[in-house]
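So, chain A:
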Amino acid sequence: MTLSTITRATLMKDLRLEWRSKDAINAMLFFALLVVVVFSFSFDPNAEESRQIAGGLVWVAFLFAAVVALNQTWARELRNQVLDAYRVSPAPANSLFLAKAIGNFVFVGVLEALMTPLFIVFYQLRAVGPVWQLVPVAVLGTWALVVNGTFFAAVSIRTRSREIMLPLLLFPISIPAIIAMVNATTAILTGELSIRVWIVLLATYDVVFTIACLLFFEMVLHAE
Partner candidate 1 sequence: MNFLYAAYAATWIIHISYLATLLLRYRRLRKQIEELRRSQ
Partner candidate 2 sequence: MKRIFTVFALLTGLLLSYALYQALIVAPTEKTMGDVQRIFYYHVPSAWTAFLLFTINFVASVVYLIRRSSAADALAVVSAEVGVVFCTVVLVTGPLWARPVWGIWWTWDVRLTSTLVLWLIYVSYLMLRRFSASGETPVLAAALAIFGALDVPLVYFSIWIFRTQHPQPVIGGGGSIDPRMWHVLLINWAAFLCFALLICWSRYRLEVLKREVEEMQALEALLQPRGSR
């Protein structure tokens, strides 16, 4: 029984459950779509202006949508209290954490892949800088959101007002990652500045908090 087999089994189970119910992905997609539409009323989306603010816009939309998915991950485990079945088993807590974090990464990644064309269409986006650089920014940025998001979603299920608690805990901690993601994206779209320093920052953030989550998750899982 290794960490990876249980992680894989849990991940497959989560993907299967999501495939059957499609709760998280539907809610998330619709929510992000709403954000795109609502934002478009707040300013005049011409090409030049969009380019300046799209970085922030895109990530804010993803962030809010991700919260929907993150709340779903544990909500799924709380129905019928299935989480208790995991907790009484000898399976390591970190397998569960990794499975959940990877699962969320996949969900949010799918969302991003689907939403990006929408943004391009609605805001007439056209990057001036090297577009391929968006890939590492998206990967590192999404992991940054998802790793702490999964952790704090697990914390917030132990509180009274679960769904509200997650953003309250997650957003302040995520500020450095958000600054990095937004600025890197804007830099690529406008083609003005190098994104190297932001990539370094995101990578540091990812490493620091992945380690921290793995160290503390067991404690949080069994906090009752």
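Just so it is clear, a contact is a pair of C-beta atoms (placed from the backbone, for glycine too) under 8 Å apart; a residue touches a chain by one contact, two chains touch by 3 or more; residues count from 1.
Quick note on selection: all candidates are chains of the complex that A comes from, given by their letters.
Note that the structure is predicted; figures quoted are calculated from it, not measured.
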{"item": "Touch-positive candidate for chain A in this complex, from 1 or 2", "value": "2"}
{"item": "Chain A residues touching candidate 2 - in the complex, by the definition given at the top", "value": "148, 151, 155, 158-161, 165, 168-169, 171-173, 175-177, 179-180, 183, 193, 197-198, 201, 204-205, 208-209, 212, 216, 219-220, 223-224"}
